[in-house]
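In what follows, a structure is listed as structure tokens, so that the remarks can point back to it.
Note that one protein chain is taken out, while the other chains of the complex remain in position.
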Amino acid sequence: MADDQLIIGHRNSEWTGFGPLLEEDIAFSSMAQDKIGHSLALYTILHELGESDPDTVAFTRNANQFHNSIFTELANQEYDFSLIRHFLYDTAEALRFELLTNSTCEPLAQVARKVRGELRYHTLHAKTWMKQLGSATEESVSRLQKSLEQAMPYALGMFEESPYEKEIMEAGIFEGEQKLKELWMAKVEETISQTSLHLPDWKIVQPINGGRIGKHTEHLQPLLDEMSEVFRIDPGAEW
Amino acid sequence: MNSLDPRVTRLPHIGEEGKIVPKASLDQFGTYEVFVQPKEGKPFQHEGIVHAPNLELAYVLAKETFTRRFTCTSLYVTDTRDVFVSPLTEGDKNAYDQIKSSALTFGVKMQFEIYHLPKRGKQHIHVGSVQASSPEEAMSEAKLKFNQGKTVFNIWAIETDNIRFTSPEEQELWLTLPDKKFRDAAEYKGGDKLKNFLESRIEN
Partner (left out) sequence: MYGGGNTFEVIKADDVAQEDPILLAVFEARIARGEKIEPTDWMPQLYRKQLIRMIEQHGHSEIIGALPEGTWITRAPGFKRKMALMAKVQDEVGHAQLLYSAAETLGKSREQMIDDLITGKSKYSNIFNYPTFTWADCCFISWLVDAGAIVNQLANAKGSYGPYCRALDRICAEESFHLKYGHHCVIYLASGTQKQRDMFQAALNRWWPPMMHFFGPSDKISVHTEMLMKWKVKMGSNDDMRNQFLDMYVPKIWELGFVIPDPNLKKNEETGRWDYTEPDWEEFKRVINGGGPCNKERLEVRRIAEERGKWVREALKTPKAKYVMPLA
């Protein structure tokens, strides 16, 4: 989860200063900051459980040590893809945190309760844009449709189960990827049905997995190299 | 493009350098006025505008444009064309003196929100609402209700139904603002670090 939030936040921050209109540039950047903030909160929990400090964990690992879903690391491409990813990802993210508010892992539940307001905005933003562009001009509809089809197999990779799925569920930490996926599908269908877009047939789409076990695409390592370029000049230094 | 910014290096090649297709002047988005409530119990005040194609998107865009930094509790937006504006006065002239008391009308009454400009250069502040069947009548109702001695330089009236308010469940949008310390100047106190550094320089 922390890796997901960091990588998607980093990707979305690449739009800052390049957005399609000023107000949207600002909004998209805020949400990217929120996501990096969430990743920091989660790495902090891990640190309290014995992991290294957040900066070290985030800025010194290699791609094969990251557990983010491949979906988050893909390049931004044009704004249509970034928006579709924002919609699909944030819908899942908001539901995931909502489920976690009941987690037996109290620090996690606390973070989940805290970020609820932020995620409400992220999903409001995503839904409003989907409805707007998803039934506007021929170009906007066809762009979004194309991106939706391209994104969907990767999006399903968000629900790849970790090797510890069973233990996590039994301990009451999380209700499970399968449940999350079902909730997510319903929400996605609800919004898409209010647009001119068409969802691909769930039964046919094959999820692209691997991220959770450190198998990534060629996109991730360059992203990490770039992110840690300054940090690695002297990892011991304070910046 | 080869750049020091890796993001720029990755930009796609589009169009021709220095060439733009001019946008048809004034053929663009609408303008929406944004009002923010800084604190529970405080009046809403005008903060600025956003460009948007409709009221709902104006609300979504206004949220981060105007309420990402300083703590606040609520926000609303309205189409600039839905704001009725009184004459602007100066010196010690009260804008309400320019409002005629209108004759009683019998149309359907609607609610209007009323705003005052207490000083030139300041923001318009919400003072309350009135019932009226037209904006003109709203202004004259406001004169009866809110003209209480203090000089007001400009009055706005907005029909309440034309405002996109924050719903009760959306109030939580701003809850984490005080926690976003990385945007707070007070978080960047370099004092101790600086002091230690200066002391170590003297020692050397």
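Here the chain labels run A and B in written order, and each chain numbers its own residues starting at 1.
FYI, a residue touches a chain if its C-beta (ideal position, glycine included) is under 8 Å from a C-beta of that chain, and two chains touch if they have at least 3 such contacts.
Quantities reported herein were computed from a predicted structural model and do not represent experimental measurements.
Novice: Pick out which of B:S3, B:T71, B:T105 or B:T160 touches the chain that's been left out of the picture.
Specialist: Spelled out, the listed residue whose C-beta touches the missing chain is B:S3.
Novice: If the missing chain were put back, which residues of chain A would it touch?
Specialist: 10, 13-14, 16-26, 29-30, 32-33, 36-37, 40, 54-55, 58-59, 78-79, 132-133, 136-137, 139-140, 143, 226-231, 233-234, 237-239
Novice: In the whole complex, what residues of chain B lie against the chain that is missing from view?
Specialist: The list for chain B reads 1, 3-8, 11-12, 14-15, 17-20, 22-23, 25-31, 33, 46-54, 57, 65, 68-70, 79-81, 83, 85, 88, 90-91, 120-124, 154, 156, 182-190, 193-194, 196-198, 200-201.
Basically, only the chains that are shown with their structure count from here on.
Novice: Using mean CA coordinates as chain centres, what's the chain A-chain B distance in Å?
Specialist: So the centroids are 31 Å from each other.
Novice: Please output the residues of chain B touching chain A within their complex, sorted ascending.
Specialist: 6-7, 10-12, 29, 50-54, 56-57, 60-65, 68, 169-170, 172-176, 179-180, 182
Novice: Looking at the complex, which residues from chain A come into contact with chain B?
Specialist: Checking each residue of chain A against chain B gives 14, 18, 21-24, 26-27, 29-30, 33, 37, 75, 78, 114-118, 120-121, 124-125, 128-129, 132, 226.
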